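The excerpt is restricted to a subset of chains, each kept in its original location.
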Amino acid sequence: MSTRPVLTDQQASEKAQKLFNDIRRTRETDYVNNFWRCLANDPAQASELWSRLQQVMQPGALDPLVKELVYIAVSTANGCNYCIHSHTAAARAKGMSSEQHSELLQVIAMASATNALANALQVPVDDCFDEADAG
Amino acid sequence: MSTRPVLTDQQASEKAQKLFNDIRRTRETDYVNNFWRCLANDPAQASELWSRLQQVMQPGALDPLVKELVYIAVSTANGCNYCIHSHTAAARAKGMSSEQHSELLQVIAMASATNALANALQVPVDDCFDEADAG
Amino acid sequence: MSTRPVLTDQQASEKAQKLFNDIRRTRETDYVNNFWRCLANDPAQASELWSRLQQVMQPGALDPLVKELVYIAVSTANGCNYCIHSHTAAARAKGMSSEQHSELLQVIAMASATNALANALQVPVDDCFDEADAG
């Protein structure tokens, strides 16, 4: 179930089909996942997002696998079922080992627990953490 | 402001003081931050958490800096001001460069945006993402 | 699956049936959706909520469609799958065009991204935003 149609290739507009083909070329697979088929109801936003996503997730000061781990962490905290699934699959495709997955889950669980404790205690932020002044 | 006292060394119980000294030894600094001073109103929980935290954040299949980046990501999505501050400081202490910080923020922002889109569209999860069967 | 029965008309208490009929009259349809059938296990709360909902969503300083868009936005950020579905359908019934839906999603995605950035950066609130003093 979705709030907008999951577009097949036939249903997609010309601009959306162009995006699907770009996704296929980049990922070297014929499969286009539902997120893009659903977002492509607004082909302009979908295309712009796809292009920014490529840029953000490319190798840089952080490597692509680390970026996927961060992506899973955010998606988990936000409770986004789709993104948890798709980015866990992406991390695995980029080489995430079972041990790395386990440690990732441990850090996410630990952070979630201490986030709740720091919130519940309303712990005042230590002055030494401040970076406001660049002077 | 906090919902439990931020304990000074003088106010801390014997067990809490022991924890503070363990924190000092481990981190090689005299400074004990407010989270532990506040949590130490329940010295047993504080000590157990400290010990688990050391274990979870130690080098393993993921390196300690990557774990801090994941910690920041979770804390940001959960809106925990204290943990965002303390773990950004920790990541910096473990060598996070300004470029890495920038890329981390870019991934967090991108994940937050696509989480919202996937939720709003209620995109159905693709069958190919399923790992339920180990067979 | 649900944590309380989804009551059929036959299973509903007299007070719950009265609510279902009120919903039918107001919406001019025979269909009563699962939210009310599930909430009606506590008929008093369900009836009170239904009555407040009518009041809150009626035309006023904001028109009903704008209120539905706000409802979708909150439900998306809270990750409430049911409410995203039901209020997207409601917005469409109140005239939300495909273009409006697209722009709504763009604003939600943008807000989610900048929320994450402002949180991660812990940006201090500018004094000029304060409205605390009515003087």
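Brief remarks on what is shown
As written, the chain order gives the labels A, B and C, with residue 1 at the start of each chain.
Rule of thumb we're sticking to: contacts are C-beta pairs under 8 Å (C-beta built on N, C-alpha and C of every residue); 3 or more make two chains touch, one makes a residue touch a chain.
Because the structure is a prediction, the values reported are computed rather than measured.
Because all chains derive from one sequence, the complete complex can be expressed as a copy number, which is 6 in this file against the 3 shown.
Just so it is clear, only the chains that are shown with their structure count from here on.
At the interface between chain B and chain C, over half of the residue numbers involved are used by both copies, so each side presents largely the same positions. Inter-chain spacing, taken between the CA centroids of chain A and chain B, is 20 Å.
Chain C has its Cα centroid 26 Å from the Cα centroid of chain A. Chain centres here are Cα averages; for chain B and chain C they lie 33 Å apart.
Of all residues in chain C, those that touch two or more other chains are 79, 84-85, 88, 105, 116. The touching residues of chain B, counted against chain C in their complex, run 72, 76-77, 79, 81, 84-85, 88, 104-105, 108-117, 119-122. Against chain A, the residues of chain B that register as touching in their complex are 1-4, 6, 31, 33-35, 38-39, 49, 52-53, 56-57, 60-62, 66-67, 69-71, 73-78, 80-83, 85-89, 97, 99-100, 102-104, 106-108, 110-126, 128-131. Within the complex formed with chain A, the chain C residues making contact are 79, 84-85, 88, 98, 101-102, 105-106, 116, 124.
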